[in-house]
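Removed: one protein chain of the complex. Kept in place: all other protein chains.
Read from first to last, the chains carry the letters A and B; within each, the first residue is number 1.
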Amino acid sequence: MSRPREVLSIRGLKTHFFTRRGVVKAVDGVSFSLDQGQILGLVGESGAGKSITGFSILGLIDEPGRIVAGQIVFEGENLLDKPEAEMEKIRGNRISMVFQDPQTSLDPVFTIGYQISEALTLHQGLSRHQAHQLAISLLRSVNIPSPEERISDYPHQFSGGMRQRVAIAIAMSSNPALIIADEPSTALDVTIQAQVLSMMRNLVRQKQTALILITHDIALVGQFCDFICVMYAGHLVEKGPKREIITNPLHPYTQGLIRSIPGRQTRRKRLDQIPGMMPNLIDMPPGCPFAPRCERASAVCQERPEMEEASPGHLVACSRRSP
Amino acid sequence: MSRLGAVLGFRQAEWWQEFRESNIGLIGAAMTLVFLLAALLAPLIAPQNPYDLKQLFLQNSYKPPELFQTWAYQPFLLGSDGQGRCMFSAILYGLRISLYVGLMSTFLSAAFGTLVGVIAGYTGGKTDALIMRVADIQLSFPAILIALVIMAIWGPGLFKIIIAISVVNWVFYARTARGSTLSEREKDYVDSARAVGVSPAVIMFREILPNIVAPIIVIGTVRIANAIILEATLSFLGLGVPITEPSLGSLISEGYQVLFSGYWWISVLPGLGLMFIVLGINLLGDRLRDVLNPRLKR
Partner (left out) sequence: MLGYLIKRILQSVVVVLCVTLVVFLIMYYTGDPVELLLPPDATVQQAEQLRHHLGLDRPFHAQYLTFLRNALRGDLGTSFIFNQPAIQLVVERVPATLELALSAMFLAVLMGIPAGIIAAIRPKAALSKLILSGSLLGISLPVFWLGIMLVMIFSVALGWLPSSGRGETVIVGGLRLGFLTWNGFRHLILPAVTIAIFQLALIIRLVRAGMMEVLLQDFVKFLKAKGLSERRVIFIHALKNILIPVVTIIGLQLGNIIAFAIVTETIFAWPGMGKLVIDSIHNLDRPVVVAYLLIVSLLFVFLNFAVDLVYTFLDPRIRLK
């Protein structure tokens, strides 16, 4: 059996924002890689830097932010070396993104059909008629009923779940090698969430696309992903195959996250929470970012821990981990 | 909870910190302050009292500006008009009137408009619908027309023009106040006040009002420049302040009559004064608006 192709390899990515109040190190040294057909879950609290990682891959970091270090190797090429014109050819074509809030991610004054066809004519050089037809079949593939009529409707005429499915249709339309899904189901009803995610998973398996699922919900990544990367305050603290991470979390933060899943509680009355809050990303103290909240923190945590392999494929950055 | 405190508490307030960063805003503030002071202190600093008929001699009329010939601070620094009035003094006093009308009418229309707007927003129902109907109808007509009609019927007068401009401008404040009241009304602190049994009037004034001051100030900075220009325009047309107490607009009108005789300073210089004060207010207002606008913060 041939090894699946490596689609994406991020090494030492650092994205900083140079604001009036100081430097926000939103992403400060993140590395992971992904093969085709695999689903990687990027999990962490709000503000941990997950979305910024996603945007960095696509080169969509606006002022006052900048990618200051690292490599993003996609299909063998470093994206950070590419000029904007080439990146435009990759976005929406080889790498697609699905956004969090379906309410606000579609242009309200153009029809759905226009917004789908736009990408198709741009990247695949289809004629208007061809694009129109393809758009209809795309809508059908994401289970939008009566696509021929719906295609001339405007975003506000769709429900949230349907809009998200349209966004997924747009993302899949060019058969990308990589899809980045930024909290794709967070803004949706719980019932729709599962639908949308399993639909994504099926599409991914069918077309052997790689998927990065960005979310704060560790239960979700436990259900849908193959690999899990845990981020905290801009740093990657643990990563590895799903089964490993879920059954044998090594970093105190990951352990806290898993403990706080409702349903996985041991017989307690109160919901287990990780005490404290994520620190302000400006003026971060040196050393392990989780130390202030960690029950196992000690003097050695003053120095920033490196990612070390605990078992094959399972890496963790903690000086006080249980062996 | 109350932003009024934050707005008025200068040094610590974040908006002041941000405001200070832009040179333009500070320049605007400085300009406005200078002109305000000049207007306030006009009787003290003007080389001549242009209203005092005893000081006017026709032989002094139509003198061109002497600014570069004699550097002494004396009458006719900037020339004189047809009645022998020192232009510099006339401009100072005119500035005074222009600012007085602008500020008074803004204050009146803001007070009245905010009052009406808060009542409309808080009470809702028929009262709200009625008030907004009236406002909408008034808004479909240009301000200058309404003010023109009022002054045409009433005749020129200082008090009258203040009222006319206030009548024109109250709608803007009312609409903003109403909008803000509507969103504040849903907030928790209003609910709790209501639950405790505080009367509507007190809720409106003690709770809601301080929190909607920011957008009112924003509108005010736009409207005040408008009010000043409106008064100047009406006075230019002869339908504003009486010619015995000329504002900058009246002076410009006077100058326009004799423009082709070559007496340019009578219309150009008051106009410059008008332009600078309005510019100062606009710079100040622009910067204030950027700082107070929540939608531009990410």
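One rule holds in what follows: a residue touches a chain if its C-beta (ideal position, glycine included) is under 8 Å from a C-beta of that chain, and two chains touch if they have at least 3 such contacts.
Everything quoted here is computed from the prediction, not taken from an experiment.
*Asks:* If I consider the whole complex, including the chain that's not displayed, which of A:K89, A:R128, A:R205 or A:R243 touches that chain?
*Replies:* The one listed residue touching the chain not shown is A:K89.
*Asks:* Given that one chain is not shown, which residue among A:F17, A:F32, A:F99 or A:Y253 touches it?
*Replies:* Once the missing chain is taken into account, the touching residue is A:F99.
*Asks:* Just name the one of B:I91, B:V190, B:V218 or B:A232 that touches the chain not displayed here.
*Replies:* With B:I91, B:V190, B:V218 or B:A232 as choices, the missing chain is touched by B:A232.
*Asks:* Just checking the interface: what residues of subunit B touch the absent partner chain?
*Replies:* For subunit B, the residues touching the absent chain are 137, 140-145, 148-149, 152-153, 225, 229, 232-233, 236-239, 249, 252, 255-256, 259-260, 264, 267-268, 271, 274-275, 278-279, 282-283, 286, 295-296, 298.
*Asks:* Applying the definition given at the start, please give the residues of subunit A touching the unseen chain.
*Replies:* Residues of subunit A in touch with the missing chain: 55, 58, 60, 88-93, 96-97, 99, 101, 104-111, 118-119, 122-123, 154, 156-157, 167, 170.
Note that only the chains that are shown with their structure count from here on.
*Asks:* From the mean C-alpha coordinate of subunit A to that of subunit B, what's the distance rounded to whole Å?
*Replies:* 53
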